[in-house]
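My questions all concern the structure below.
A single protein chain has been removed from this complex, and every other one stays in its place.
Coming up: chain A.
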Amino acid sequence: MEEVAEVDVEDVENEKSQSTETLEVVEALASNEKPKFVRLPLTRIKHIMKMDPDCSLISQDALFLVTKSTELFLEYLAKESAKFMGMGKRKTVQKRDVDAAIDNVPSLCFLDGALE
């Protein structure tokens, strides 16, 4: 009997969506340019992290990971908000779309009530 190697479709799709950036990085490396790894200011992010009284020292890795994940989160929040804009047949993402995303998406629950 022949065993068919199963390709995990989800994995491939995840790879695709997360990899446009990775691709940019890889291409930059290939052409000997210094790749731009983050699009947010590291120092500012460190400041925000340090606002937490229990936070003392932060390793380079940790700072990078927080910065990168913040970018991913930012994209995610924008995408989810845009869905509500689409449902309202509008072309502009408005605050109410962001609010709707917070109310309806489970992983965004932590934002509920966090905004003044």
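In this text, a contact is a pair of C-beta atoms (placed from the backbone, for glycine too) under 8 Å apart; a residue touches a chain by one contact, two chains touch by 3 or more; residues count from 1.
Here, contacts and distances are computed from a predicted model.
**Q** Under which of the names "Pyrroline-5-carboxylate reductase", "Auxin-responsive protein", "Nuclear transcription factor Y subunit beta" or "ATP synthase subunit b" is the non-displayed chain listed in UniProt?
**A** In UniProt, the chain that is not shown appears as "Nuclear transcription factor Y subunit beta".
**Q** If you put the missing chain back, which residues of chain A would it touch?
**A** On the chain A side, contact with the omitted chain comes from 5, 7, 11, 14-15, 18, 21-23, 25-27, 29-30, 32, 34-35, 37, 39-41, 44-45, 47-62, 64-66, 68-79, 81-82, 85-86, 91-95, 97-99, 102, 106-107, 110-111, 114-116.
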